[in-house]
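Okay, here's the structure, questions in a sec.
One chain of protein is taken out of this complex; the other chains stay put.
The chains carry the letters A and B, assigned in the order they are written, with residues numbered from 1 in each.
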Amino acid sequence: MEFTAQQIADYLHGTIEGNPQVRLHDFAKIEEGRSGCLSFLANAKYEHYLYETASDAVLVNEDFRPRESVRTTLIRVPNAYAALAQLMQLVDSMKPQRKGVDSTAFVHPSVSVPDDCYIGAFAYVAEGASLGTGCSVYPHVYIGSSVSVGEKTTLYPHTTVYDGCRIGARCIIHAGAVIGADGFGFAPDADGYNKIPQMGNVIIEDDVEVGANTCIDRAVMGSTIVHRGVKLDNLVQIAHNCTVGSHTVFAAQVGMAGSSHVGEWCQFGGQVGLSGHIKVGDHVSLGGQTGLLSNVKSGSVLLGSPGMPVRDMLRTSVILPKLPDMSRRIDQLEKEISELKEICKNSKP
Amino acid sequence: MEFTAQQIADYLHGTIEGNPQVRLHDFAKIEEGRSGCLSFLANAKYEHYLYETASDAVLVNEDFRPRESVRTTLIRVPNAYAALAQLMQLVDSMKPQRKGVDSTAFVHPSVSVPDDCYIGAFAYVAEGASLGTGCSVYPHVYIGSSVSVGEKTTLYPHTTVYDGCRIGARCIIHAGAVIGADGFGFAPDADGYNKIPQMGNVIIEDDVEVGANTCIDRAVMGSTIVHRGVKLDNLVQIAHNCTVGSHTVFAAQVGMAGSSHVGEWCQFGGQVGLSGHIKVGDHVSLGGQTGLLSNVKSGSVLLGSPGMPVRDMLRTSVILPKLPDMSRRIDQLEKEISELKEICKNSKP
Partner (left out) sequence: MEFTAQQIADYLHGTIEGNPQVRLHDFAKIEEGRSGCLSFLANAKYEHYLYETASDAVLVNEDFRPRESVRTTLIRVPNAYAALAQLMQLVDSMKPQRKGVDSTAFVHPSVSVPDDCYIGAFAYVAEGASLGTGCSVYPHVYIGSSVSVGEKTTLYPHTTVYDGCRIGARCIIHAGAVIGADGFGFAPDADGYNKIPQMGNVIIEDDVEVGANTCIDRAVMGSTIVHRGVKLDNLVQIAHNCTVGSHTVFAAQVGMAGSSHVGEWCQFGGQVGLSGHIKVGDHVSLGGQTGLLSNVKSGSVLLGSPGMPVRDMLRTSVILPKLPDMSRRIDQLEKEISELKEICKNSKP
């Protein structure tokens, strides 16, 4: 596929500065620009690349004012990053869709497969499963009994969905994700741990993306729930009976222990860890590797383990390497105070 | 299935307070109680839910004394949590068992399959593997050469067991777990790292549960050993030549570096990390995200990275945000001491 800068500007309701006829057939990061490519500039930190990029056109915010002369063609739009997303979605939607049921797939006779579904080689769809229109089940996917998969949802290779779990519409589940394995529940006695069968399930609502090799455990009873619009990166752990609120985003390797609840529109950095049985409000932002031991109010911005307000943590971390020195200075102060007291005592009349 | 409260009380050797004839057909958490459901109350923190739950019966400890009037039926038992486990195991055991070898599975002719095994579609069982009676091998499982799997052990979809590893009886291995991949061993030279072939295996003893996408690496020589009754949650990493003692429990995302040894009856929180070549005693408890750089004595209760006694860590973490302030106060103290010294010097006769 190839478009002119003008065609792209028209599609995005943008304006051109430079040559409207340059032909573009691929995307490139601005610092890796190549001839025939469209780049974008949304982060001011990368502005200097604009003046040397080899890309033939660059999407910029309409209020952007270059500090130097620009050789490439600029396409001005209200929001360069959102416009990029829109454009890439267009290109992506033009890719041919896989359709049909592969002859090697196993689909239980009780399952009715809508016409426009894709079910790849060696996929397994168990008894009583329900598949929405336009869903894609890649090779080697395992769909357990009575699982429901919403319309236009994609399950990439090696996804496992245990019995009875429900996945909404327009979800994307990446390779190796495991939905609905047993929660980690045991009753100890003198001889060891007795397994508590995990009788609940997992419910994933619409428009959720689940990263590769991420695990979401089934509830002991009731449901572990991932609400609408949540985005989970790779290798995330969601334990049994957790809930994750709408439009919350977890970076890779986040872990939530059992029966914890996270509100809406939160953002967690990588490797964040939450204790069990705690409640995190809405719009909470946690820096990478933050650890939470207790409830957190809506709007908090925390960092550290245990988490503290991010400003405190950044200031504290500057002082931390000076701790040994501080300790010595306190020793010295105590010595000097003690000497001064002696002097004062002696000097008293 | 449906039982009356009386039938359940009889099975558990408990006593009824309320209507013995209420009919129960499902379990529900006490805070999510529904008509027709049985709940339980083991943690005093949740007591207030008892007075408003919609569940028709609740398991409680026999010595529990309600502070308000109770509308639901109580079933009193010596230990509500253990009774719940017992009851759920009963229900779980009534589920129909999958049996037989799927026609699409590959089982090497050298392997004899006991009558009551289940081997699902697209499962792969290599030459010389040995399968115990009543074991379940789900679709897409890979069992390498000369692997042995004990009786009544379950391997969920996409489990990989590399050549020569041994899994005991009554184990549960969740989806995507990888048993016996190469340990991470290289001998560096000027041109890069030379792989040290990992010639050992993994031994998992009886009654072990391994979480989804957890990895247990094979030994460089000898065996990586997970002893009897160990429970590992999801996304755990056990490196080559480690040993994990009986009845030890790891929460999700714990990582053990190579040749480290953990004793019996330990409990590690999520995201704990252990250095290589260290030894952790028995009954050691580590809070989430704890990092260990050296040996730890039996009975220790640690938190932090590096780990310190949990009381110290909790006290320290209260002070941490005050560090910048402490630093300024020390500066001020030094200034004042210096002034006082000057005064004292001058005031000396």
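Definition applied: a contact is a pair of C-beta atoms (placed from the backbone, for glycine too) under 8 Å apart; a residue touches a chain by one contact, two chains touch by 3 or more.
All of these numbers come straight from a predicted model, not from anything done at the bench.
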{"item": "Full-complex contact with the absent chain, from A:V220, A:L235 or A:V280", "value": "A:L235"}
{"item": "Of A:A121, A:I278 or A:V301, the residue in touch with the unshown chain", "value": "A:A121"}
{"item": "Contact with the hidden chain (one of A:V70, A:V101 or A:A175)", "value": "A:A175"}
{"item": "Residues of subunit B in contact with the chain not shown", "value": "104, 106, 122, 124, 140, 142, 158, 160, 162, 176, 178, 181-182, 184, 186-187, 189, 192-197, 199, 213, 215, 217, 220-222, 235, 237, 239, 241, 253, 255, 257, 271, 273, 275, 277, 289, 291, 293, 304-306, 308-309, 312-313, 315-316, 318-320, 322-323, 326, 329-330, 333, 336-337, 340, 343-344, 347"}
{"item": "Touch list for subunit A against the chain that is not drawn", "value": "26-29, 32, 45, 81-82, 84-86, 88-89, 91-92, 104, 120-122, 138-140, 156-158, 172, 174-176, 207, 209, 211-213, 228-229, 231, 233-235, 246-247, 249, 251-253, 269-271, 288-289, 304-305, 317, 320-321, 323-324, 326-327, 330, 333-334, 337, 340-341, 344, 347-349"}
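Basically, only the chains that are shown with their structure count from here on.
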{"item": "Chain centre separation (subunit A, subunit B; CA means) in Å", "value": "24"}
